[in-house]
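A single protein chain has been omitted from the complex, and every remaining protein chain is retained in its original position.
Moving on, here comes subunit A:
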Amino acid sequence: MIEKIKREWLTAPGANIMAGIVVALALIPEAIAFSIIAGVDPMVGLYASFLIAVIISIVGGRPAMISGATGAIALLVVPLVSEHGVEYLLAATILMGIIQIIFGVLKVGKLMKFIPNSVMIGFVNALAIMIFMAQVEHIFGISIDTYVYVIVTLLIVYGIPRFLKKIPAPLIALVVLTGVYIIFGSNVGTVGDLGNIERSLPSFFIPDVPFNMETLQIILPYSLSMAVVGLVESLLTAKIVDNATDTYSSKNRESRGQGIANLVTGFFGGMGGCAMIGQSVINVKSGATTRLSSLTAGVVLMFLIIVLGNWVVQIPMPILAGIMVMVSIGTFDWGSFRYMAKAPRTDAFVMLITVIIVLFTHNLAIGVIVGVLFSAIFFATKISKVDVHFEALEDRNVLRFEGQIFFASIDTMIDQIVFKRYGKAIQLDFSQAHLWDDSAVDAIDTIVRKFEEKGNTVYVSQLNADSRKIVKELSQLNEQYLT
């Protein structure tokens, strides 16, 4: 235990602190931009990124993963904030945390394996498209200066990494262009136009909402969506970090940790958040392996805001919009186009339907749920093919069943059987089939009864052990039918 704690915190502390600093620098523009997407003061996102990063470093399940305020959660809460205000967002964040803790205790992390790749690809693509669309109002139709800032930002974030990798390019864009703005001035909006920066640490307070059923009715749907989306993105990110570092991590501990982090964050004036794919990749690439990197990222972020708060309000909005365009391009799965061409039709459909549902509902949670439902239906359809082969032998007729027999497959199975008087005994051969549920057993009973009604002798043969067991328990057929 002590060994594990030491390893998860103290391995290569220098490299991990450096990586944490790099991530802190990359987090600042994102935390501010996500606050603006959600429609709240930048501090709400900055506090969230600070608190979540620090808390998750202690209670999370995946060392070296970065969590904070995210686009996925920010996009979800837009209507809640615009209709009811930030206090309801904080209350919803607390409830989100409680739901995630319950999910963690119930080991919902295991359910992640039921989310197929097609839904996951749809999830990241929908997220990317929505982050991009949220920038349109900050880019188009404002001023010529705005276009210039966006274009220069994009040139910097894509050009600089060719020569200089150590410092995150978005930060260079932010510092250089904000400097240009402060010195020369331009006709652009700034962060200060959209909210305030407080140069103080977050403090504990209870969100100012009435404690009644009405409030619960308002926040519960949001909290549920936030909890689901937060876990989906966090567990996807955990898998990516597992892959990038060749290590495994506890998904249930991560679910619980995310819950604790959001619960606490809500009480300290921060919006809900989750793990971040892009930032975690930056962290790992910068050499992070331990929890110390996540802790450093949070602490350095807060330190910089307290020191530099006066400049942060002067950041021109188009710089953040440009950085968000980069984030959305990085989030999009560019392998999707090949996937659309090569993957099975049903998988491509599930991916598309996930994206479309999200773009219509503005809710990633609904997209994931609909996507999973569709893929479950396709899967059930695919395996619900039962073939029945008829063979007339000298002494008997054989009906050989092939496939998985369960509630979804019994109709197609029975449709293939011609019920008439055959003259010879009928053997139902289940050597190539598996009976899964009581519907399957009912169907066998029905087949036997219908044949008998036509005056045939019927017996059931070659059931495998599992199938024989449920037939014994559930069937009305007695032993004389079974061989």
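Please note the rule applied: a contact is a pair of C-beta atoms (placed from the backbone, for glycine too) under 8 Å apart; a residue touches a chain by one contact, two chains touch by 3 or more; residues count from 1.
The rule is simple: contacts and distances are computed from a predicted model.
Think of the chain that is not pictured: of "ABC transporter ATP-binding protein", "Long-chain fatty acid--CoA ligase", "Universal stress protein" or "Cytochrome c oxidase subunit 1", UniProt labels it "Universal stress protein".
Considering the whole complex, the residue from A:140, A:205, A:334 or A:390 that touches the absent chain is A:334.
For the chain left out of this panel, the touching residue among A:13, A:79 or A:161 is A:161. Among A:127, A:277, A:355 or A:370, only A:277 touches the chain that is left out of the view. The omitted chain makes contact with just one of the residues A:36, A:124 or A:260: A:124. The missing chain, though absent from the display, is touched by one residue of A:3, A:83, A:246 or A:473; that residue is A:246.
Residues touching the missing chain, restricted to subunit A, are 117, 120-121, 124, 158, 161-162, 165, 236, 239-246, 277, 281, 284-285, 333-335, 339 (touch as defined at the top).
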